[in-house]
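Removed: one protein chain of the complex. Kept in place: all other protein chains.
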Amino acid sequence: MVYPTIATIRFSLYNETATKFVGLHNFASVFSTDAILTAFKNNIVWVLIFPFFVTFIGLMVAVLTERIRWATAFKTIIVMPIVFSTTASALVWRTIFDLNPHVGVVNAIEQTVSDWFRTPGAYPLNTAIGQTTASLASFNATGGPGGTLVNKSVVHPGGTVMMGLTRISSVTLQTLGATTPVAPRKIAGGIAGLVWNDFSPLQTSNTTTIVSDEHGLPNLRLSLVSSTGSSVASTATNSSGDFSFSHVAPGSYHVEILASNFQNAFEGTFWLGSQSITPTNGLNQTAQSLLSVPLIDLAMIISYIWIWAGFAMVLIGAGLAALNREVLEAAEIDGATEWQKLRRVTIPMLAPVLTVVFVTMVINVLKVFDIILNMAPGSSQGPATTLALSIYNDGFTGGIHSGVASAIAVILFLLVIPIMFWNLKKIKG
Amino acid sequence: MSSVTLRELTKQYTGNAALSLDSVSLDVAHGEFICLVGPSGCGKTTALRMIAGLESVTSGEIEIGDRVVNDLAPRDRDIALVFQSYALYPHMTVFDNMSFGLKLRKVPKDEINTAVTDAARILDLEQYLDRKPSQLSGGQRQRVALGRAIVRSPAAFLMDEPLSNLDAKLRVQTRAEIARLHQRLGATMIYVTHDQVEAMTMADRIAVINLGKLEQVGSPRELYDRPANQFVAGFIGSPSMNFVPMHVESVDGGIRVVSAGGDMDVTLDDVESDMIRRAGVSDVVMGVRPEHIDHLARSGRGLQLRASVDVIEFLGNDEHVHLSSGGHELVAIVDARTPLTIGDSLTLSASSEAIHLFHPETGIALK
Partner (left out) sequence: MSKETPVKESRIAVLAKRLHLSKSAVNVVLALVAIFWLVPTISLLVISLRPESLFGQSGWWTVLTAPSQLTFGNYATIFSQGFATGGVLDSLITSLEITIPATILVALISSLAAYSLVFGFWRGRDTIFLVIVGLMVVPLQVALIPVVQFYRELGNLFGLNPYGTIPGVIIFHVAFGLPFGIFLMRNFLSGIPKDLLEAGRIEGAGEWKIFYRIVLPLALPAIASLAIFQFIWVWNDLLVALVFLGGNVHSPLTIFLYDQTRSLAANYWIVSTGAVVSIFVPLIVFFSFQRYFVRGVLAGAVK
């Protein structure tokens, strides 16, 4: 085992095909290649976030588990993921974080919550092509506050309103069961109207009048606004696009189409993507490599915690069980509450175990490789890569770039050395 | 300082048919030093922990001062407990160990400082305040445990065999220190031990517990001179009391108690004879302490005994002589200058005040 280490160091000092001695050239290219800098950054992100949280969760769970009767069953559940291959786990979490709310649990929950607060409208705007509410209208309208569509024409009780909208997709019309529009009939003391899709393939230039193959716009929510600007009534269109407000007091009004009709459906969070949590959009390439934190890193860290928290829990649980009960009793007599006991006595006494867990997890995470390979979709592999993965990619796929790959391996090794010494010291003492 | 009262205190652990504590009632006076003694597993530690609030009460009441504390958490009972294993906080310095309780109660910093330095001075710990427990010796740790208790100025000090982890010499030294501490603080102290020497030397009163039951409570002298039953008689005093089963005989209108072989007999006076007759027993167990057996002959009341010498243990001023008499073995303590050799036949006696007679079945003292 020692031989390979030395050989790797030797390789790192040679060129690609191991024929020419290039000294530290490989190392220089390591530090200047954006891709590798990204890998470096990702390793740092992992090391900063993962060990802390996994130890923390392990600790909380170990402490709480002492109090319940079904501790063994619980521990089994939490420890179980360790026996799964990382590949399988990566697969599982990939489905959980999937964008499609019919596949990914997370997005499904997000959608449910989002819909609860912000009901999606039947006629979502296509912001990708710059649609605004105003651009939809073929009648005299402006865009109102919050995305409402305001009909500028004034109407009085007994009058009618005709509002034509364009650029509504036929799929939407079909889904909503739109039927042929009917011209509105006047209502005494009320206001009637029609909202219809004012686009006919037969008479493309004809706007503002109803053509036979056009459709009404159902389920459109409207509000009747008085001259003072307050809404006095609201209603929705039926399948032919017709609506009416009855028992309207005399006065001038205008009709508004509510913004909620145009609200976009929930778009979902692309957890598996490289969108950065940190605001780095304006920076140059290298800076971005170093500073952006892709969302997928978070997703992967969460899944990795799922796998390893059991390990932390078992070790910390053993440490807890080995604690001197009487010291905790002394604390109780001294006046400590449960929380104070935990914070001021239990956790400090657990310091050695917590350190072991933490360090072990740091080592573990420096080598993280297969979860990224399996969980990140092709487009995210680059932004999510780590040093270990780079070694594999550079060293074993495509051509054999043993020089650079070895250089990376050496760097990884160097990172691990201090921990190795610390471990040795611990064993000796 | 408060009094502590136990009323019919009983403890039964779930799953155990036997009672760990059986209806123990005890009144500890304000400022008193009382020892709970008994063999391992007798329930004395259980009782102490119940007073502290670390064990639940099955039935009965515990009062500290005037309050019934059964339902109070340990931290609300105003007691301090010195553990057998000291239970110091390993990650804190001596100073922090002692001040922890006060810090939790949000006592102002300068008050904490004074309290801790005072206690440290009393216990000779001032130079160790910055050290951690791992850097201290056993005796020093013990003193820190005491210091932690003192600083709290509790209503009562509870101590659970605090000296058993110390070596013999240190034990004697610390024993005196604790006694001195008690005098100085005038504190109510409840001290648990299995060592009757500790109990005899330190306590104002001793409570002897066996198998969960309170056998006797009294001053050391009371327990020594007038043990209520055979257990207490055998437990107090070292080397322990000699016990010989004997038979009751009527003789000349009085009562004589004789051993099986006839080598030992006790003559009783009228009052004593009356007591035996009223007890209505035909056999008794006779008890006599080794230190009360003299190497001389007596006539009249008291014990006469003929025995041969088996083993002689020379202890400087005294000799512990192991005797056998008619198949029974006894120990006697005589002056070391007495010329004795193994195999000698001796006549020994003891005055009637030193003789105890116990009921053969119940063990209760008849005389």
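A and B are the chain letters, set down in written order, and residue numbers restart from 1 in every chain.
Just so it is clear, contacts are C-beta pairs under 8 Å (C-beta built on N, C-alpha and C of every residue); 3 or more make two chains touch, one makes a residue touch a chain.
Computed from a predicted model, the values in this text were never measured in an experiment.
K.L.:
Just to verify: which one of B:His194, B:His328 or B:His356 makes contact with the chain not shown?
P.N.:
Answering carefully, the residue with contact to the hidden chain is B:His194.
K.L.:
For the chain that got dropped from the picture, name the residues of chain A it touches.
P.N.:
Within chain A, the residues that touch the unshown chain are 1-5, 7-8, 11, 18, 61, 64-65, 67-68, 74, 76-93, 95-96, 100-103, 105, 108, 303, 306, 311, 314-315, 318, 325, 329, 338, 356, 360, 363-364, 366-367, 369-370, 373-374, 377-378, 388, 391-392, 395-396, 402, 405-406, 409-410, 412-413, 416, 419-421, 423-424, 427-428.
By our rule, only the chains that are shown with their structure count from here on.
K.L.:
Where the CA atoms of chain A average out and where those of chain B average out, how many Å apart are those spots?
P.N.:
71
K.L.:
For a test of understanding, state which residues of chain A touch chain B in their complex under the given definition.
P.N.:
That would be residues 324, 326-327, 329-337, 340, 344-345, 348-349, 351 of chain A.
K.L.:
Within their complex, state which residues of chain B touch chain A.
P.N.:
Its residues touching chain A are 52-54, 73-75, 79-81, 83, 85, 87-92, 100-101, 104-105, 148, 152.
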